[in-house]
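Every protein chain of the complex appears in place save one, which is left out.
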Amino acid sequence: MEQSGEYRILTKREDVWASLNDPEVLAKCIDGCQSMQRREDGSFLAAVKARVGPIRATFKANLRLVDLNPPASYVIHADVNGGAVGFAKGSAKVFLEEDGAATLLRYEISARVGGKLAQLGARLVDGAARKMAADFFAAFRLEFASPASAGGLSH
Amino acid sequence: MDEERSSMKLHITVNGADRRLEAPPNTLLVDLLRRQLGLTGTHVGCDTCQCGACTVHLDGRAVKACALLAVQADGHAVTTIEGVGSAQQLHPMQEAFRDCHALQCGFCTPGMIMAAIDLVEHGVPLSNRAVREGLEGNICRCTGYHNIVKAVLQGQKAMAAADDKQGAV
Amino acid sequence: MSSATGIGASVKRREDVRFLTGTATYTDDLNLPGQVYGVFLRSPHPRAALGEIDVSKALKADGVLAVFTGQDTAADGLGDLPCGWLVKSKDGSDMVSAPHPPLAVTQVNYVGEPYGLVVAETLAAARAGAELVVTDFTELPPVMDLATAADAAPIHEGLANNLAYDWALGDAAATDAALAKADHVTKLSLTNNRLIPNAMEPRAALGKFDPASGNYELHTTSQNPHLERLVLSAFVQIAPEHKLKIIAPDVGGGFGSKIFVYAEETAVIWAAAKLGRPIKWTADRSESFLADAHGRDHVTSAELGLDERGRFTALRVRTTANLGAYLSLFSSAVPTYLYGTLLAGQYKTPNIHVETKGVYTNTSSVDAYRGAGRPEATFVVERLVETAARELGWDPAELRRLNMIQPEDFPYETPVALVYDTGNYQASLERALELADYAGFAKRREAAAVEGKLRGLGFSCYIEACGLAPSQLAIQLGAGVGLYESGEVRVNPTGSVTVFTGSHSHGQGHETTFAQVVSDKLGVPFDDVEVVHGDTGRVEFGLGTYGSRSLAVGGSALIRASEKIIAKGRRIAAHRMQTEVENVAFEDGAFISGNQRMTLQEAAFASYVPADYPPDLEPGLSEKAFYDPQNFTYPAGAHIAEVEIDKETGVVRLVKFVAVDDFGAVVNPMIVDGQVHGGVAQGAGQALLEHGIYDGDGQLVTGSYMDYCMPRADDLPDFVVDTTVTPCTHNPLGAKGCGEAGAIGSPAAIINAVTDALGVQDIAMPATSEQVWRCLKEAEASEGC
Partner (left out) sequence: MHSFDYHKPSTLAEAAALHQGAEDAAYLSGGQTLLPTMNQRLAAPSDLIDLAGIGELAGIATASGQVCIGACTRHAEVAASDAVRGALPTLASLAGQIGDPQVRNRGAIGGSLANSDPAADYPAAVLALNAVIHTDRREIAGDDYFLGLFETALEPGEIITRIDFAVPARAAYQKFPNPASRFAVAGVLVADYSGDVRVGVTGAGPCAFRALAFEAALAESLDPRALEGADIEGVIFNSDLHASAEYRAHLVRVMAQRAVAQLL
């Protein structure tokens, strides 16, 4: 499953980059994130209470930031374990481009699920992944939202 | 998170008999029937509320006992396959199933009969098509449904005849 | 005897009353004192190395009694689950069989593979306990693509590749030469879609061990309890056979999927002894989807050569068959001996060559499912024949008639190792054409077109080989067991009869049919005959129910045993009548000599109370027989499907289905018709609805009834079924078998109808509405309208 999206943020690229590397910001942008700890190897461990319709589960997510190319791009690898519910693995390539005083944030995600999520939720996987990514980046954009600085959703 | 919550007292009419029962809230009706009451004619064929093998009547309407808590039946009447007829006196729908060879392995049969009886009692006059649509909630892997449809139509007539007879008495 | 209950009568089934009233006993309905519950730990990954399995939290949880893992079963010396048929590759080498431990030890190889068993006081506690086990998996890349699997990096450590065997049958050179010379060659690339059997009763096991006697008792959902006992005893080494009792009580359908010996019942009976408590396990439907053996799953390229007069000259078939991650019990035989040998179909094709590569993938095992190899073979042959007819402008019925083996050609030896004993293929075809109103089809097609619908009609003239087969031949070809069946007829002292059969009934109605056979043969009332099956403690031996064999092989054993009863009875009667045995006839349940008459009941009583009795004769009147067939039986028939397609949505409706089958002699026509209905429904499911799909990452994404499309009542029409009869020449009943025919013939007929309606050469099964819509769209685009 692969999807992409793009946002314009009325903030300069270095600041956006800094936020993209700030665990506190990341935690705030993940819906249902209950904790986020940086681990010794530089990865982050998050506990996320996620909900897709009637399905509710607590996931442990291991997030790794790789291919760091500050302040232009990186890749977030997520290894998400929901125990009996199943698991998800995904990565988001995030690209930042200067656009005048603003920044264009582009993402490409790919994800796969396994266990009961795949077995029972096939019809919902695509939509749920799309929603989670959109929710994350929308929330991330709002981090810069003094009303003046938030840009529109370009698509 | 799985510590046993206290059992709840339930008062359910099961196959016409008043039953005072106890079960924890997370007991499905089908488990109460099968495990606690030994009414093993109600079967479990899936875990997504699709196959209909667990169909029973709740206050006379067909429902899937795998998608109903026992506590939701509190104060209501449940009828299972064991309550519709006996070896000595089959219900007209059971008789029709036998007569038409509408069962093979028998696993879906109780649910199919419970669904069929509700269909006849509450449905519009049945046609072959209407029976097929009316059995949408029940899966049979053996019969290809051909003889089941035949049986439901025959059972419908037999039920009407039995009603007439009863009405005449 | 023709009577209301004898052979040929549609006797209502005596087993029905318990099923209708909810008093039948399926495995999950049973409970034993002290019983506890098992839940399996299953791999969420298609391929992963098993690291540490941390069971500490689980063991501390309320009610959890034990967690067993593959390490434990291995340490206890439990043997692997075997594949019972050794297939040799065309170079003469043995097939490569990957070790299959009941619980995975070092590596898991498909999603849902069991690697541990959590046992607890309650089912809820076992489920909760299983969720507390923390397993360290190291994911490995799975092999998922069937077409490239053979040469992909090996799934199993120590194997060179993923090829289990590369098997061939027939004359390659002659076939190549004939194809080169052919006036027309029809070529098709075909996929036979993966199916999930879905018997409505999920598999279950209830295992018990009695330390005082050392006896093991396993109730389980098996189509062949004796074979289960043999495997668990001889291969897995649970216990010696005399200490191991297997009972398959009422079983809610099998369709092949309950033939095999699975990991679950193996682990349950083993763990019951370890723990000293009876353990029950019942699969959720979700588990059934993952861990039952699946069916079909072939990719094939095939070529049919024809001469200028339309005669078939050669058939070349190359198939890759998915065997899953492990070789299940009969899996190796299905795409080889049960497939390649059937490629002659009903036709006199002189040159046939088939090659089958059996490959491992990271999926659930693939094994016999209703038809087992024969639907796949029929699909290849009948799709080719129909396509050839269209390419050459022949009426598809006429092209078939031209090439059919004729009644005078029997016995007919095919180029792929079978000798058909008898048949009249054209008779079935003609009757089917009549019932299908073939002559009126053009008008129906026109009428449909007026409504904006596309109508199509398709044929399938199938043959199957069942009632298999001479044991000696099968064993030469790699079978690990004989293929006979046992039967015992016990005439009780008061004259009632108890029949024991090694063939198991799980929907087929043996309790009725076999009683008809014995009652007819012995002339005793139907109600006085009881049939016992499914219990290794009561029935001496058996090989179970599969391959439409029960009546042809199991029924024949009962005829043989009954004949022995009559022979002994004649001696008893002769003694009483003071005459020679040769002078005693047996008619309508009585021994007769002149005007003297002794009923079978009287003879039975005399045998158990041997006061006036032949001095050299053993008391008692109980006989058994092992019947080993001399040949396969060859049911055959003609199926005609008619479909209507909604051009806007692509939805295909099966509007008419005609099946005319030759099953030889029929004991109970009502039951036979029911078997055909069910088989056709499963074939229609394969053609139009069902598809077991693993995604590229190895996850089963059709893992519930939300996504795996089971045929329901409103997906199907009423069926039109009829039979023609050429009795089997080599068994005493003249019966051929009827259980699989519907599933064998119907997919090809339906796809032939769909492609006819669409005017395309091929469409993959299942012909879903989206696929059909895409076909129509492409056609529209290419026509530029």
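Note that the chains take the letters A, B and C in the order they are written out, and that residue 1 is the start of every chain.
Everything below uses one rule, namely that a contact is a pair of C-beta atoms (placed from the backbone, for glycine too) under 8 Å apart; a residue touches a chain by one contact, two chains touch by 3 or more.
Computed from a prediction, not measured in an experiment: that's the story for all the values here.
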- request: Please work out which displayed chains the absent chain touches and list them by label.
  value: A, B, C
Statement: Given A:V25, A:L45, A:L65 or A:A84, the correct residue touching the omitted chain is A:A84
Query: Which residue, C:C709, C:V725 or C:A764, contacts the hidden chain when the whole complex is considered?
result: C:C709
Statement: Logged for subunit B, residues touching the omitted partner chain are 1-5, 8, 24-26, 28, 47-50, 52, 55, 58, 61-64, 66-69, 71-72, 115, 118-119, 122, 134, 136-138
Statement: It is residues of subunit A that touch the chain not shown, namely 51-57, 84-85, 116, 120, 122-124, 126-128, 130-131
Touching residues (missing chain, whole complex) on subunit C: 124, 127-128, 131, 286, 648-649, 689, 693, 701-702, 705-710, 715, 768-770, 773-774
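In this section, only the chains that are shown with their structure count from here on.
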- prompt: Centre to centre, by mean C-alpha position, how many angstrom separate subunit A and subunit C?
  reply: 49
Statement: Contacts with two or more other chains occur in subunit A at residues 120
In subunit C, residues with contacts to at least two other chains: 286, 704, 706
Query: In the complex of these two chains, what residues of subunit B are touching subunit C?
result: 1-4, 26, 34, 39-48, 50-51, 53, 80-82, 85-87, 90, 94, 97-99, 101, 103-110, 113, 128-129, 131-133, 135-136, 138-149
Query: In the complex formed with subunit B, which residues of subunit C make contact?
result: 12-13, 15-26, 28-29, 61-62, 124-125, 128, 198-202, 250-253, 255, 282, 284-286, 506-509, 670-671, 673-674, 677-682, 704-706, 710-714, 716, 718-719, 742
Interface residues, subunit C side, partner subunit A - complex: 44-45, 111, 130-131, 286, 289-290, 695, 697, 699-704, 706-707
